[in-house]
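Only one protein chain is missing; all other protein chains are in place.
The first chain written gets the first letter, and so on, giving A, B and C; residue counts start at 1 in each chain.
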Amino acid sequence: MSEHILSVIVASPFLAALLIMLVPGDRHGPIRVLGFVGSVISLLGAIYVALHYDQARGGMQFGVVYPFIPRFGIDIRLAADGWSVALLLLTGIIMTAGSLASATLTNRPKEFYILLLVLVAGVFGVFVCQDLFIFFLFYEIAVLPMYLLIGIWGSKGKVAAAGPFKAVWRDLDVGGKEYAAMKLTLMLLVGSAAILVGMFAIYFAAGGKSFDMIALAKTHFPRDMQLWVFPMLWLGFGSLAGVFPFHTWSPDGHAAAPTAVSMLHAGVLMKLGAFGVMRVGMIILPEGAAAWAPVVGAVAALNVIYGAVSAMSQKDLKYVIAYSSVSHMGVVMLGAATLDTDGWNGAVYQMFAHGIMTGLFFALVGLIYERAHSRWVPSMGGFAKVMPGVAAFFTLAGLSSLGMPGSAGFVAEFLVFAGAWKSGNILWAIPAMIGAWVTAVYVLRATKMIFWGDGPSHEFHDLHDAKRVEWGALWILGTCIVLFGCAPRLVLDFIGTATGEYLPAIAKAAASIAPVALEIVK
Amino acid sequence: MTLVTWALLALFVPLGVAAFIGLVVPLRRTGRPAALISVAGALVSLASAGMVLAGGSAALKPGVHATVGWLTAGTATAVGVHLDGTSAWMLLVVTLVATCVQIYSLGYLHDEPPPALGRYFTYQSLFLFAMNTLVLAPNLLQAFLGWELVGLVSYLLIGFYFRKPSAAKAAVKAFWVTKFADLGFLIGLVTLYAQTGGFEWTAVTPAATFVTLMLFFAVMGKSAQFPLHIWLPDAMEGPTPVSALLHAATMVAAGVFLIVRAEPLFEQAALTRDVMAYVGAFTALFAACVAVVQSDIKKVLAYSTCSQLGYMVAALGAGDTFAGYFHLSTHAFFKALLFLGAGSLIHAVHSNELKDMGGLFRKMPFSGTVFVVGALALAGVPPLAGFFSKDLILEAMHHHGLHVPLAALAIAAFLTAFYMTRTVMLALFGTPSHAAEHAHEPGIDMKLPLAVLALLAVGAGFLGGPLAGLTGHDYAFHFTPVGGAGTAIGLVGIGMGYFMFGPAQGGAAIKRGFAPVGAFIRYGLMDRLATVAYGIMLAVGAIIAWIDRYVIDGLMNWSGWILLVLGRRLRALQTGNVQDYVYAVALAVVVFGAWGILR
Amino acid sequence: MGLESYVLIAGFLFCVGLYGILTRRNAIGVLVSVELLVNAANINLAAFAHFGRGLDGQVFVLFTTALTVAEVVVGLALVILLFRRRKDILLDLANGLKG
Partner (left out) sequence: MSADLQPLMLDALLTGGLLLLLIADLFIKDEGKAVLADLTALLFGGLFAASFFLDTSGTAFSGAYVGGAWPLFFKRLFFGAGLLTALASRGFVAERFPRRQGEFYLLLGACVLGMSLLPGAQNLILLLVAFELMGLPLSLMAAYAKTEDAKGQDRDGAEGGLKLYVVGAASTGITVFGLSLVFGMTGSLEFTGLAAAPSSPLLTLGMFLTLAGMSFKIGAVPFHMWVPDTYQAAPTPFVAFLSSAPKAAGFAALAAVFLRGFGGAAEAWVPAVLTVTTLTLVVGNLMAIPQSNVKRLLAFSGVAHIGYMLIALAIGDAEATGVLLFYLAGYTVTNIGAFLVVNAVGGRDADVEIPLFNGLSRRSPGLAACLLIFLLSLAGIPFVVGFWAKLYVFLEAWRAGLWWLTLLGALLAVVGLWYYLQIAYAAYIRAPADDRTQPVRLDPRTRLAVAVCLIAVVGMGAWPAPFITNALDAAAVFLK
């Protein structure tokens, strides 16, 4: 069991997708059940991994290798370290909640679940894959289904033509779902192109024998090569993590996407980007990471405050949440850039915490949108009267996003800030902290405008609270927010185990590279 | 059971209650049963706090410490309970006032719909947990957790009437302002962590001045010191018992408690203490001035709270921790009493406005009496509670040579007595308004807490000695010239108030003369500035959002679109004429031919 | 005449052929021009073969000639098809497919 558990986790969504292919498209019940079961098996697998991961031993566990293309040194190597454990749990939770949240979907559920499950299999794959090439492969699999998911089940939007690039509107339906889906796909794949280049550079610099990430991490690469490859990986993976200025797919994409897709995408997929930067960029190329850390950190701090300030003036609820994701992913990247124990723990924990929090957010936004048929915040008001449960969970998610103690978001942000401070990067930490405060401003403002005050007006006549399985999604995520906010060590210990293994090498590199870093900054 | 067990009981019973009535939705919806459970929880908590204190100073003196690793194993980021005289006493004060307030709420919120009542008591229990978390904090980290949580509950309770736009606005305003101040706490915290690798109350660090300044910034927010006091008056949108508990007796005093707790840190930072002394004294004076001109009884008390917190902060700034802490305790009792008393007046006339009251003393002798007791305690009339603690503060200022703050506090003392007299006169005596005619005394559930608090407001001043013993300070009351002067000033203030607002209605010239000042104060400059700042923030947000949409994203769109345009341009070459196609071939042949021959 | 002359003539012929393909509007004219191209190559091959590059060149000429024949046959067939459809064989008018 133990050695195949990771295979089970990765394969179970795939298998569920295959089984769903065999079910006739009009039999919604079995399709949903299969989708749910596929995700739950993965979640149980993730829990199994968490229970059986030996923290004292640390390192990679549950390892298994399937030869794939020996000629190029490509093997399917699955293994889990502490980070993987945390992120597997996250993915399992979000996917389970996501499949519950989409239980009310009636438009072509068959294709929907197939794509969703394929996507999530890719995500699981990335988190446990220790072969750089297969890592990339899973990464692509995780990214691509988004196109159809947004295209088919997405909602329409419109952006008025203006600004210096007005000519674009002649040919592109800016804000529309086709546009959003296409932009998301293309921008992320441009990022993939950069990753590909970086990956090849690493592969050939290591002798062109193997893509084994563990071996690659032990290889010492020439400093010049690290200095140019790292930014490729940073921007390549970063485009998925919403690194400024490559974040612009995110608001449109999230706004257009259907509920479960937004949940998975903001909740899990964006983490792949940050995870890639850390797992591939920083661990394999420590000197490059150390040299570029100031830039990464500065951009991350910009992300935090820029995303938050942008979110503040959004009128469309999904855009508010989408920009908040941009902002929070900045916290992850900031933590990564600190190259400090607490910073890294915080970064990974923020992936986890933000994943759950934003998953809950998007689930709620989906519920509101489904009932109100509108996402236009200024027109709302007083919704708490008719949907108190949704209001409560929305507040909970909002509190986590602004870093309220007792919620998972606090632990993450606190660790990141502490790490930034410890590593002497006060100049990034302060904008990031202010960004966290701005989060409080816009989240509570949105809560106030939607749920509080008079109302709801006649326009919203068929509002009602969450129903049946929808509660399931909300409770799972809400419980996780509080649970992992109050008992962070449930996950943090795993994360810390892995961080403790990776960081010394980075710290050594950082010590040796300091002058170069200054040059780059200059 | 050990002390720690009792403390844990005091801490977690309210949490359990909150979770129970909060999550068991049908129970919460029934309202009153949930409320009773909550009260029971508070009583258990109070009893536990009592047991802790009963354990005696012998056990508490060395400090009982029980922690568990929170973020990591080990003690650096631990949470748990730390019991010593300071925390044990505070625990008792908090649970006592909270219990009173909860019992009082049973009557006060009697007419609320059951689900709302259930929600209210969930918040109340949660608050007790949060406050106890802060009080029992073994280190600054847990203090911060509690600190933020009480802020959260404050937000929720201010916004209890969330359908009322003004309440909604006040709730978010309170949260934003205090959260902004909390950035200071966070910065102080991470600095301390970066410097010492932990969050100990007793940490020694060269960065102490910075850390404490940052902490004090947070205190300014939470304890409503100028200019971050702007949220507190608005917070009166919450139900009156909430104002009594959170925004008068306990939560706002958390800042003071924090400084008391972190005394070892603040001892290393003379600069911070000076800043505190001046900020506190200024706030005390300023808020007292504002209180004079308020027409809303809760606003008067709110500004009075600001002012009294200024006293405490100033005392701590002078380095006399005990004076501040003592005043915190006495203030907790009499201010809670005042608010609850005001609550029963409000309850009777269904209005906060002083003009809707008047002559209530005759209708409501009990409430009137306790309110007057509270007012006298606040004014510092001997031998009520406020007398002892306020004198101690003035004496401390004098002792440490802080003469300017001393002067400010003295004037504030005068104003305090003056506005409380004004309030008493306007609300309880004078001509009854139309609304006041049907006023009647509240039920026993509201009277009982008032009685308890009134007793404490009268007698708490005599607890100074035991309290000092408990917290390891020396204190014995003795008459001093400064203290006497303070009391005298207070008495003058009462006299002045009686002269102007009593039956005589004298001092018309003074009233006229100060009218412009009153108008200016009511204009609320700081509030307006905050509104402007908020507007600017939204405007910046809109600009950034526009830039993001049309410049940053525009550039991204453009970089894709330009490929489409290039493709279209290239299409023009594909003319459809086959000879043009051969042209392309011929051209390539010529170019390649030339290249081949020339290279 | 030396080898260079032959090659130059062949080159000239090649250019003429190319020019013809580019400029003749009439499809038959284009076919003739194509012939010129191949013939230019044939001259080259024959000349090279003659000037000591071995008989392979001569053989190659035979093959190219045969190929050209086949090519012209196909070409004429297409031209006839074009004529049947459009009633003319002007190439620049057959530009319905473009872009």
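In the analysis below, a contact is a pair of C-beta atoms (placed from the backbone, for glycine too) under 8 Å apart; a residue touches a chain by one contact, two chains touch by 3 or more.
The shown structure was predicted, so the numbers you read here are calculated from the model rather than taken from an experiment.
**Q** The chain left out touches which of the shown chains?
**A** Hidden chain, whole complex, touched shown chains: A, B, C.
**Q** Pick out which of A:A160, A:A193, A:L427 or A:A487 touches the chain that's been left out of the picture.
**A** With A:A160, A:A193, A:L427 or A:A487 as choices, the missing chain is touched by A:A193.
**Q** Looking beyond the chains shown, say which of A:Y48, A:F68, A:Y369 or A:W471 touches the absent one.
**A** Once the missing chain is taken into account, the touching residue is A:F68.
**Q** Identify the residues of chain C touching the omitted chain, counting contacts across the whole complex.
**A** Interface residues of chain C facing the absent chain: 3, 7, 10, 14, 17-18, 21, 27, 30-31, 34, 36-38, 40-42, 44-45, 47-48, 52-54, 56-57, 59-60, 63-64, 67, 70-71, 74-75, 77-79, 81-82, 84-86, 91, 94-99.
**Q** Give me the chain A residues in contact with the hidden chain, please.
**A** 25, 68-72, 111, 137, 140-141, 144, 147-148, 151-152, 178, 181-182, 185-186, 189-190, 192-194, 196-197, 200-201, 203-204, 208
**Q** Determine and list the chain B residues touching the chain excluded from the picture.
**A** Residues 560, 563-564, 566-568, 570-571, 573-574, 576, 578-582, 584-589, 592-593, 595-599 of chain B touch the chain that is not shown.
Please note the rule applied: only the chains that are shown with their structure count from here on.
**Q** Would you mind pulling out the distance in Å between where the CA atoms of chain B average out and where those of chain C do?
**A** Averaging C-alpha atoms per chain gives centres 96 Å apart.
**Q** Round to the nearest whole Å and give the separation of the Cα centres of chain A and chain C.
**A** Centre separation, chain A to chain C: 64 Å.
**Q** Give the residues of chain B that touch two or more other chains, as numbers and ranges in rising order.
**A** Answer for chain B, listing residues that touch two or more other chains: there are none.
**Q** Looking at the complex, which residues from chain C come into contact with chain B?
**A** 18, 21-23, 30, 91-92, 94-99
**Q** Which of the residues in chain B end up touching chain C in this complex?
**A** That would be residues 571, 574-579, 582-583, 586, 589 of chain B.
**Q** Mind listing the chain B positions that touch chain A in their complex?
**A** The touching residues are 69-73, 115, 144-145, 148-149, 152, 155, 159, 162-165, 168-169, 171-172, 175-176, 179-180, 183, 186-187, 189-191, 193-194, 537-538, 540-542, 544-546, 548-558, 560-561, 564.
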